[in-house]
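The structure is given below, and queries will be raised subsequently.
Excluded from the complex is one protein chain; the other protein chains are retained at their positions.
So that you can tell them apart, the chains are marked A and B in the order they are listed, and the count of residues begins at 1 in each.
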Amino acid sequence: MKLTKLSALVASTALCAPMAMAQDMADELTIVSWGGSYSASQKNAYHDPYTAMTGVKIINDESSAEAVAKLRAMNEAGNVTWDVVDVVASDAMRLCDEGLAEEIDHDADLAPAPDGTPASEDFGDLLVSECFVPQIVYSTTFGYRTDLVGDTPPTSVCAIFDLDAYPGKRSLQKRPIDNMEWALYCDGVAKDEIYDVLSTPEGVKRGLDKLGTIKDNVVWWSAGAETPQLLADGEVVMGSTYNGRLFSAIAEQNQPIAMLWDMQSFDLDGWIIPTGLSPERKARAMDYLRFATDTQRLADQAKYISYGPARASSAPLVGKHAELGIDMAPHMPTDPANATNVHIYDYEWWADNRDDLNAKFQAWLAK
Amino acid sequence: MADVSNLDAFVEFERVQKSYDGENLVVKDLNLSMPKGEFLTMLGPSGSGKTTCLMMLAGFETATHGDIRLGGTSINNIPPHKRGIGMVFQNYALFPHMTIAENLSFPLEVRKMGKTDREVKVMRALDMVEMGAFGGRRPSQLSGGQQQRIALARALVFEPELVLMDEPLGALDKQLREKMQFEITHLAHRLGITVVYVTHDQTEALTMSDRVAVFEDGRIQQLDPPDKLYEEPQNSFVAQFIGENNTLEGVVKEIKGGTALVQLDNGDLIDAKPVNVSKAGERTRVSIRPERVEFNKDRMPEGAHTLKAEVMEFIYMGDIFRTRLRVAGKDDFFVKTRNAPDQERLVPGQEIEIGWLADDCRALDA
Partner (left out) sequence: MSDTTQSGPVLAADGTPLKRSLSRALRRQKIRALMLIAPLLLFVLVTFILPIGDMLFRSVENQIVSETLPRTVVALKSWDATSGETPDEAVYAALAIDLKMAAEAKLHTRVGSRLNYEKPGISSLFRKAGRQVKKWDVENDGPYKARFLDLHKGWGDPDVWSTIQTYSPKFTNGYFLNSADMKKGADGPEWRPEDEQIYWLLLKRTMFMSMAITLSCIALAYPVAWILANLPARTSNMLMILVLLPFWTSLLVRTSAWKVMLQQQGVINDTLVWLGLVGDDARLAMINNQFGTIVTMTHILLPFMILPMYSVMKTIQPTYLRAAKSLGATNWTAFWRVYFPQSVPGIGAGSILVFILSIGYYITPELVGGTKGVFISNRIAYHISTSLNWGLAAALGAILLALVLILYWAYDKIVGIDNVKLG
């Protein structure tokens, strides 16, 4: 079984197969992603090699932020123009629930690890939805101004609630996800009981009350670029954002900022294939997906951006930054030194409770 | 009422100058004095400075130099709304968001007049211009002529002693214009108000005014009653501007006994009344009205110099005949004759002799 699959892979990539397959696959791909340096890293690591190999023209669309709504609208109009879409895991789940993303047989559709480990094992727990192929692990974590914290830089996430030790403003994302977990954690709830507590009205109130202790000192952000800017301007002492944004501010712009990895919240970003594609386009999209999520490709992306590859087998292959020449491994959220105390985000729980809690969170925020 | 010291000078301009850019004078050394109750028209081509003078009097422009007096008091530093001068604008400037009655009531309101008094005055003013039934309408619902009457009524409703009118009839058609000319003059005389009227239409000026000030190049060229202005123009601009005129150019040979002998450029000699020529050898432009030219030998003034003329064109105009002649090498010489049973009709090609009374032919500046 394993052998035949492997030989088929070799045949399809190395021999005359691409010629034969070109007939029943579209020769154009529209790939949707987030834009900026993230899209650039995908272009370098995935798109360019794929085009070089197959001659397929790849069109980049930077609409991931509105992908869920747009896919639904396209689906209702019966005209899906996207082939492969980069979304965060929670959006992938929603798309899957709405029947807007294709279910994927991870072992059959994706390449195994170089040592033959099937994809489902290589990705492991990160396969949070049947429709989702994870690409990177990123984390929402904290950065702080090294010059504004005195001699005692924060080592625990609970520093954000400690106005005495770290006076000044902090920036938090304008949504309940992560913030509620951090609040409960710092209010003394054990890590593995957070979601049980949060499932009760009292737990929600407890979380919001904890956040209420710093409410007047919080700048709420909704775009990932805001916290690095607020830190650079000295508007806030510390703030949460995506670890890659902080990496840019620290390593590329040399701002006086340092990372606080404690209780970083892992999240996943990856691919889905929209439903409603013609057989040729679907075949091409699947072919691309197989290529772009293999072990080497995922490791390659880490040369351009500080997000961890989603495959276990890619980790040893992570090298240096393509331009700065820095060793990238220590900047990965998945690096053992950074991942001593992480927060595991419960996708299923949030899929059920996101809208409800969001309404309560916004109501709390607005008052 | 207003000024006991000098009844003759109700409105006075003394050495008034106006410049907009500090380089050119739009009004140059204006002197004007008008008595109470006079209807004075400022006439001139556009750009001659007449409207600027009116605006200075109204207070919307300040004089660069000189003094403007109203009833003996200098008004240079009095803002427009305190001058108490009524004004009728070219486009009427009726406030479109107010009814006719509200428009008329406005100057009374700003004078803090009580409501009942206002209503009485507004009604009286509307009746005065025969628009009593239109108080509730909006200006846009009225015809041009009706708007004109309202504008007039509004300028008069607060009983100003001086009313300024800036080409108020410019937008009306010919018939209506003539009717309004008549009405305005009568109203002004009936109310005994002083009017300064600006127009570029000489007929209007002549028919309406007690006196006309002809403006050109920032100066008053002549200030006289209409008949004098027409019959005795003081210079060739006035002669040209007022009514129709024939001009011939030449040199003064001699001046003797109140008559100038002028040799035209082709050598012919004619008699003329010296107006602004003083000695022999001066170049001059003689001017003669078409209706004062005689070609009937029987009626030719005695001893007059005559000129040869060739009939170029005969134009039948109903009440009069206009005949274009070629005289002294120029073919734009006109003769006007009354359409009467015994009137001779000239035929193109016909050779005739023309002449005139020396008093009708005025030797003016060249």
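The working rule: a contact is a pair of C-beta atoms (placed from the backbone, for glycine too) under 8 Å apart; a residue touches a chain by one contact, two chains touch by 3 or more.
Everything quoted here is computed from the prediction, not taken from an experiment.
Visitor: Taking the whole complex into account, name the chains on display that the unshown chain touches.
Guide: Taken over the complete structure, the missing chain's partners among displayed chains are A, B.
Visitor: Which listed residue, A:His106, A:Arg290, A:His331 or A:Arg354, touches the chain dropped from view?
Guide: Among A:His106, A:Arg290, A:His331 or A:Arg354, only A:Arg354 touches the chain that is not shown.
Visitor: I'm checking contacts with the chain that's been left out. Which of B:Gly86, B:Pro168 or B:Pro274 qualifies?
Guide: B:Gly86
Visitor: Hey, which subunit A residues sit against the chain that's not shown?
Guide: Where subunit A meets the chain not shown: residues 65-66, 68-69, 72, 94, 96-99, 103, 169, 174, 204-205, 208, 215, 219-220, 222-223, 226, 233-235, 348, 351-360, 362-367.
Visitor: Spell out the interface residues on subunit B facing the chain that's missing from view.
Guide: Missing-chain contacts on subunit B: residues 58-60, 79-82, 84-87, 89-91, 93, 95-97, 106-107, 110-111, 154-155, 158, 164.
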